[in-house]
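My questions all concern the structure below.
The complex appears here minus one protein chain, its other protein chains still in place.
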Amino acid sequence: MGNNPQLNANGELQHLLTIEGLPREIVLHILDTAHSFLSVGEREIKKVPLLRGKAIFNLFFEASTRTRTTFEIAAKRLSADVINLNVGTSSQSKGETLLDTVANLSAMHADMFVVRHSQSGAAHLIARHVAPYIHVINAGDGRHAHPTQGLLDMFTIRHYKKEFSSLRVAIVGDVLHSRVARSQIHALTTLGVPEVRVVGPRTLLPSNVSELGVQVFNDMARGLKDVDVVIMLRLQNERMNGALLPSAQEFFKYYGLTPEKLANAKPDAIVMHPGPMNRGIEIESSVADGRQSVILPQVTFGIAVRMAVMAILAGNA
Amino acid sequence: MGNNPQLNANGELQHLLTIEGLPREIVLHILDTAHSFLSVGEREIKKVPLLRGKAIFNLFFEASTRTRTTFEIAAKRLSADVINLNVGTSSQSKGETLLDTVANLSAMHADMFVVRHSQSGAAHLIARHVAPYIHVINAGDGRHAHPTQGLLDMFTIRHYKKEFSSLRVAIVGDVLHSRVARSQIHALTTLGVPEVRVVGPRTLLPSNVSELGVQVFNDMARGLKDVDVVIMLRLQNERMNGALLPSAQEFFKYYGLTPEKLANAKPDAIVMHPGPMNRGIEIESSVADGRQSVILPQVTFGIAVRMAVMAILAGNA
Partner (left out) sequence: MGNNPQLNANGELQHLLTIEGLPREIVLHILDTAHSFLSVGEREIKKVPLLRGKAIFNLFFEASTRTRTTFEIAAKRLSADVINLNVGTSSQSKGETLLDTVANLSAMHADMFVVRHSQSGAAHLIARHVAPYIHVINAGDGRHAHPTQGLLDMFTIRHYKKEFSSLRVAIVGDVLHSRVARSQIHALTTLGVPEVRVVGPRTLLPSNVSELGVQVFNDMARGLKDVDVVIMLRLQNERMNGALLPSAQEFFKYYGLTPEKLANAKPDAIVMHPGPMNRGIEIESSVADGRQSVILPQVTFGIAVRMAVMAILAGNA
């Protein structure tokens, strides 16, 4: 498996755990494959037989109906059998260890695990212990990574902006707690975006964020100045009235995306959000539903990207 | 989409939201189509490929295992892919609006939403906002409507009584809080049943119920006199000891269906109940399990009716 735990001996994708360290050609291969799947969702019969007879386990140690649903749809469009496990409420509560749970499911001849876990590194840990014929997809681990979200965001940007080499992209909001932001930054850097900015209050930006090769802005007008892409992050409910943030209203006043603030960006800038949105907190409805918003296309592209990841992994068995 | 939000420009069924205002020929077309599906449930291989590759979302904002199961079975018999979402426990609790949730699921290329919601009008609201290729089926909204239940009840009545034009039908119990009763009354009226009665205590009948074209009875013996069909309603647990009703025992004494009370109806009258039954409260076990009961056939017919609705909607894309 070499140094990169995501690649097999041939340098092909064995697991999708993080975008950090993923070779550029693999990222592009996923985006290209996703492009070829995009039309499946628009067909009369939205199915291809690529994963027929494969068993895909949605292993959600942390509840997330939306993300679980996108993986379930993607797997069913590939004709796989899907088993949904909300593990938080079962074996884990019976005192079994994470690795024993996974070892048991592996022994049922699983082909793929889609793993969501509140602890950073959970998907890596699982990937290190599964049999060589099993593939692991990280569907979000703690504050660490959410690579399929990062990839669908890249797909969206490429769809609207064609190429990455001349873009200015701003990621706005609670970068500190966001695995989505981390995956986006790695993806944008890998794809050669020359200027990636993070915008937010000092309390919600990681202290070492500039080490990731991004520019840091605390002022929204300056942060959005002349950007091509605005990516708003979700503000977790539990942050809204905590020590890091005076209030949701205060956040909206300074960092909520309004038409006025968006006017600082390029006129053809696109607006993205990973969802679910807090309207009136991160983003004003007129922007969320406005002509520059590509928030719903992100969802559509997300299915195609997840199909692509699954199909590529299954092909690298 | 003309005045009737359920019909498309050609006057065909686009959504099934309520039986109120549904043209008689569409109701009959559903019943006839259901008849043709009835045999599928008795085959060795209980499947037809009509909806292969379609994605049907069971969107249950209010939990109902039984109703969800009937739709899931109906969809799987049509070879559709089914995605179950208990939305009450997910995105909604994350602060996302109902319409954002639905917009997101639509962007995943859903073909049909089966919607259950505690608020009257929820399915209509969703139907007004989905893309034109998406169909919405109301699986119960607040106290408003439960059209597939009404339709399966009509299927049951036609199965046993052959025609509607000479029937006397009594609906007994908590009409006030019952979306089922409302859908039944509209269906019976639409199909030309000349005499529809509601029977119950004053506190559990809507004050304006006679405006729906029904006769009102507070006395069970008179209400059941010479009827062809007795439809018992479920008494919600939360009503049983509330302000509207002294006690479950009191209710059973006056309105619970016993052999003695049923003797007022015609000798070949059929007894129906939408389930789940409270034995000993709405209905005595000897009647529920007796020769006049068609309560279990209602369930069987319910699958065929839901298959019919889904197949018709998919055909009107």
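Which chain is which? They are A and B, in the order written, and residues in each are numbered from 1.
The rule is simple: a contact is a pair of C-beta atoms (placed from the backbone, for glycine too) under 8 Å apart; a residue touches a chain by one contact, two chains touch by 3 or more.
Being a predicted model, the structure only gives us computed values, none of them experimental.
Considering the whole complex, the residue from B:24, B:46, B:162 or B:222 that touches the absent chain is B:46. Considering B:66, B:202 or B:253, the position touching the chain not shown turns out to be B:66 (whole complex).
Subunit B meets the missing chain through residues 41-47, 63-66, 69-70, 72-73, 76-77, 237, 275-279, 296-297, 299-300, 302-303. Annotation for subunit A: contacts to the undisplayed chain at residues 52-55, 81, 83, 85-87, 89-91, 94-97, 100-101, 103-109.
The rule is short, and it goes like this: only the chains that are shown with their structure count from here on.
Centre-to-centre separation between subunit A and subunit B, using Cα means, comes to 41 Å.
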